[in-house]
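Complex shown without one protein chain; remaining protein chains in place.
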Amino acid sequence: MAAPKPTLRQRLNDSDLWLAFKDSPIAVAAAITTVLIFVLAFFAPVFAPQDAFNPAALNLMDGFSHPMERGAGSNMLFLLGSDAQGRDMLSALFYGTRVSLIVGLCSVGFSMVLGISLGLVAGYVGGRVEQLIMRIADIQLSFPGLLIALLIFGVARGLIPPNKHETTALFVIIFAIGLAHWAQYARTVRASAMVERNKDYVQAARLIGIKGLPIMAKHILPNVMGPVLVIATINLALAVIEEATLSFFGVGMPVTQPSLGTLIRFGQQYLMSGEWWILLFPALTIVILGLAINLLGDWLRDAMNPKLR
Amino acid sequence: MTQPVLSVRNLKVEFVTRRGTLRAIDDVSFDIAPGEVLGVVGESGAGKSLTGTAIIGLIDPPGRIAGGEILLQGKRIDNLDKESLRKIRGKRIGMIFQDPLTSLNPLFKISEQLVETIQTHSSMNASQARQRAIDLLIEVGIPAPEKRIDGYPHEFSGGMRQRVVIALALAAEPELIIADEPTTALDVSVQAQIITLLKKLCRERGTAVMLVTHDMGVIAETADRVAVMYAGRIAEIGPVREVVQHARHPYAKGLMGAIPTLEATASRLVQIPGSMPRLTAIPRGCAFNPRCSEVFARCHVERPEPMTVGKSEVACWLYDTKKEAAA
Partner (left out) sequence: MFGYLIRSVLQAIMVMVAVAFIAFSMFRYVGDPVASIVGQDATLKDREELAQSLGLNDPMVVQFGRFLGNAAKGDFGISYRQGRPVATLLRERLPATIELAVISAALALAVGLGLGIYTALRRDGWAANLVMSLSLIGVSLPTFLIGIGLIYFFGVVLRWLPTFGRGETVAFGWWTTGLLTESGRKSLILPVVTLGFYQLTLIMRLVRSEMLEVMRADYIRFARARGLTDSSINFRHALKNTMIPVVTITGMQLGSIVAFAITTETVFNWPGLGALFVKSVEVVDIPVMGAYLMFVGLIFVVVNLVVDMLYFLIDPRLSVGRTVATK
């Protein structure tokens, strides 16, 4: 007598991944932290005590309040202190993290789409096209993403008229960072594609005249999602850090739409003069965010590695 | 009765995983006499290779020996410390693995690998060791050994490499060799040569062999006794002729029946329906009961103990001598 077919819920519960997750306190902690930061950031208008980047909401008299101090002008409680213009650091953090996360997620999405597409094409078409794409991927992988992102950013700036720089900054950064990281996805997908393209169903499709590529994609993508997810997670941390670095250099997100990196850039000026909180909290946020995402990515990779099971 | 070279008593090997503790080898016992060739057969996953690995002490975590004893010449070796165990390996127990391509380190010359092994287990100097290495290569049938010895593994063919592996395993003159599927990765034409070579060398030296394989033909040709394993347990063990021609355990019968022979008149190969259970779902009682054509009530309840039938031992309630005696 056969057992009843397990439901989706039961299958998920029984899956190796979930078991490994429950077993690992670090993974759970990292996941909770990440989710918390995401929620706080994306719902910044809801959670933030102050609309931090609206000049009308600020009171100059509140400037340089210490953490846990009340502002001299508006008497608002600044949990993490305020900056030179009376901006609440806590709120600034929420909004800044939101920008950082938007850049991170969008650029990872862009890299993924680009990388997976190129990988599929390379694997399917083969021959010179494949060689070319893979060569470029190899070369790009040995350069720091920062360099490539900077280069693309610079070129984009040269092509965009100066008055549009600020408004297009977000898109340019996403494009630059995204373009710098497609290679790893392409490699993974192409490896799977190479295996699949010789299989019968692809050959059959080709013979009939249907394009084998979409069919092959349908079969490859589920298998390849695991490693792709691991790469994406680690890439997310990298993208957030890269964006922060670019903003820190002054070539990233502008003052009007600051990210955590931009905030750190401001904070640096005040470090020596004693208002340490303007620098410390954005810096801490980046470190915690980066660490949590990296931990998740590391754990995910180990959990998916069949040899370690 | 001379003392057996190897004596395995109630061996249990477990793996601790997320899904609980899995028992991969469950109460296995057998002896190997000096100079004897014991074949160990069974499907993939039955635990044959694992038994060999346990004997030589190379089980990696999360696996571990959870019970029982392993005795070499009457002395326990399963509870030794790392260094003592290391001294036994190579010198007293040798092991050959399945794939000769990956068994040899691709970055070292054959001479280096041989000389190092020889010097580890003896007090020879470099030139003596090298001479011994060349002698070994001659014994295993490598032509022009003085020249070939300085080559790298990738310069040898598959069959040649396996010969080198045998030379390496025999270098320190062990009393027992565990051969884990030594011919599976080789061309069919080469398999016979390698098996013949192994048999000859061991006979000359009086080395006992535990030959693990799923190829019944090799067993029939080479082994003195054979043990049939199923789901981590021994189903039947006895002299080769008895087990191959008159298997008693239903599983063993099925296995032998599945060997195609030239004389047989059957038009279909015998198949045993179903497949071996996963370690997480071993049936209660006799592990084979879901697939057994002669199953009865007791098989679902009690795990059968080995019963003596003729010169073999069979773990099957069909041969329950005590019951017959009581009746």
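Chains here go by letter, A and B, matching the order in which they are written, and residues are numbered from 1 within each.
Here, a contact is a pair of C-beta atoms (placed from the backbone, for glycine too) under 8 Å apart; a residue touches a chain by one contact, two chains touch by 3 or more.
On a predicted model such as this, the values are computed, not experimentally measured, just so you know.
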item	value
Omitted-chain contact residue, chosen from A:29, A:147 or A:255	A:147
Which residue of A:129, A:155, A:204 or A:225 touches the chain not shown here	A:155
Hidden partner interface residues of chain B, rising order	56, 58, 86-91, 94-95, 97, 99, 102-108, 116-117, 120-121, 143, 151-152, 154-157, 159-160, 165, 168-169, 171-172, 189-190, 193
Absent-chain interface as seen on chain A, which is shown	139, 142-144, 146-147, 150-151, 153-155, 157-159, 237, 241, 244-245, 248-251, 264, 268, 271-272, 279, 283, 286-287, 290-291, 293-295, 298, 307
